[in-house]
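The other protein chains are all here in position, but one chain of the complex has been omitted.
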Amino acid sequence: MNLFLKLRSVTLATAFAVAAGTAASVPAKAQTLGEIAQKGTVTIGVLTGIPPYDTVDASGKTAGFLVDLANDVAKNLGVKAEIVPVNNASRAAALESGRVDMLIAHMTATPERARTFLMTNPYGAYEMRFVARKDMPLKKLDDLAGKRVSVPKGSTQDAAVSGFGIKGLEVVRFDDDALAMQALISGQVDATAAVAAVANDVIKKNNLTDLEVKSDVPIFTLYWSMAVRKNANELHRWLNNYIYYSEVSGSLGDLHQKWVGIPIPGGKLPTF
Amino acid sequence: MIRSFGWESVEFLIRGAGWTLLLSLMTFVIGGFFALIFALLRTLGPRPVRLAIAGFIQLVQATPLLIIVFLAFYGLSFVGLHFPPMVAAGVSLAVYTTAFLADIWRGCIEAIPKQQWEAADALALTRTQQLRYVILPQAFKISLGPTVGFMVQIVKNTSVVALIGFVELTRAGQLLNNMTFQPFHVFLTVAAIYFAICYPLSFLSERLKGNRHARPAH
Partner (left out) sequence: MAYQMNFTPVMALAPQLVEGALNTLILSGQAIVAGLAIGVVGAVSRTEGPRWLDRAVGVYVELFRNTPLLVQLFLIFFGLPYVGVRLSANMAAIIAIALNLGAYSTEILRAGLQAIPRTQIEAGLALGLSRLQVVRYVVIIPALQIIYPALTGQLTLTLLGSSIASAISATELTAAGARIESTTFRSLETFLCVAVIYIAMTFAFRFVYWRIGMWLFRRKAPPKPSLIADAIEVSRAGA
């Protein structure tokens, strides 16, 4: 029946269109320095939506610490940067699927995650603190008994606070740091486990005079690593080299100072 | 940089709404193209094809959109298809659009009484001509209302691509809230913009359906 022939040819045409579209689209994922050079661009997944580490202007353009860092990585590779915004839920898939060549996305190198990706030496660090109302006493961890504490879902804060084993403490999980903070501001939780620099920034900019970063109970200082796919050894080594060099040359610290307003916490960055 | 909710914020949201519209349009075009093929094959194709399409539709309709978009978006990359993000987002949403639109349109084709086919057959039209001149024009008229209605769903559902990092209206609202911490202002404005886009479509959809009902029932 010629109708079905027609349908079949339409289907075929579609298949060809898809194939052609593929050929013309972004080159496939790059694993080595050579492949990146050949491609002329490096695709970098960058976590967005967490001021002051990044910010968006009215035209929708993202700028910030991680974006500047990503651009600097590309510059040092001698190629153009293609920045892909990612979030907590999508970053792993973005790297694993080949949508991006590397991630600079505030990831802590846990041994469990390192089974899936290669994590670089840390490029930055953050101090985790509890933020709560000024009138809520928080001198020791046990003061959190029976309280509700918000954290970003699946983050290291999540793992840490869930692991304290404090009686009656309820961990409330949100999609990102800002929503966890929002929950505290709207009064849905008693405290949030947040990056101290972020919390201070939010409290200052939004004039939240009834909140404070609790200084008596430090949670920990954690370090952020970049990530590449498992078999990208060469790229991994190059990034470690890059991070080492930008730290000793001071450019990394300057960048952090510029956006976050403080030096990278925790002193000299560790290597592993 | 935006600190608190003001005119600049509204501008930012409207820009996001622009992306929402563009993405919706692209999703509708891609999804509609495949849906038409699927709807025809589902009603008239050979049995294995009909079953395969029915299976596809069943599975997609039983999975949350969030998960479909996630699997489709990164699935494309996993199998080595690298589209620009905008196209990839459009294709991921089109997976779901195809499943629903194909089903709606199939219903419309099947709503045409059998006698219409028989009459067309009696006029010695070929199967293609029957479809082209008798069945599809009538099915098209029936489908207008539900199709425009479904566009409302497309516009609203583009909000899930916020998950894959695409900055459309909802994600723009989230980013804005992360900067201003004024959720009431931000999301009320976001809701108002969605309403301004969707309500005219809903209204048109009801009108189109209403006209159909207004005609004699048989």
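By letter and in written order, the chains are A and B; residue numbering begins at 1 in each of them.
We take it that contacts are C-beta pairs under 8 Å (C-beta built on N, C-alpha and C of every residue); 3 or more make two chains touch, one makes a residue touch a chain.
Here the structure is a predicted model, which means the values were calculated and not measured.
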{"item": "Sole contact to the chain not displayed, among B:4, B:116, B:129 or B:153", "value": "B:153"}
{"item": "Among B:25, B:66 or B:86, residue touching the chain not depicted", "value": "B:66"}
{"item": "Contact residue for the chain not shown (choose from A:133, A:173, A:205 or A:237)", "value": "A:173"}
{"item": "Residues belonging to subunit B that touch the chain removed from view", "value": "54, 57-59, 61-68, 70-71, 74-75, 78-80, 100, 103-104, 106-107, 110, 145-150, 152-153, 156-157, 159-160, 162, 170, 173, 177, 183-184, 187-188, 190-191, 194-195, 198-199, 202, 205"}
{"item": "Hidden partner interface residues of subunit A, rising order", "value": "88-90, 92-93, 96-97, 112-113, 115-117, 150, 153-155, 158-159, 172-175, 179, 182-183, 186-188"}
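Quick note on the criterion: only the chains that are shown with their structure count from here on.
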{"item": "Where subunit A and subunit B are represented by their mean Cα positions, the distance between them in whole Å", "value": "32"}
{"item": "Residues on subunit B engaged by subunit A in the complex (per definition of touch)", "value": "1-4, 8-9, 11-12, 15-16, 33-34, 37, 40-41, 44-46, 70, 74-78, 80-85, 87, 126-128, 131, 163-165, 167, 172, 174-181, 183"}
{"item": "Complex contacts: residues of subunit A adjacent to subunit B", "value": "1-4, 6-7, 10-11, 14, 18, 21-22, 25-29, 48-51, 55-60, 84-87, 89-90, 93-94, 96-99, 176, 178-179, 181-182, 185-186, 202, 205-206, 208"}
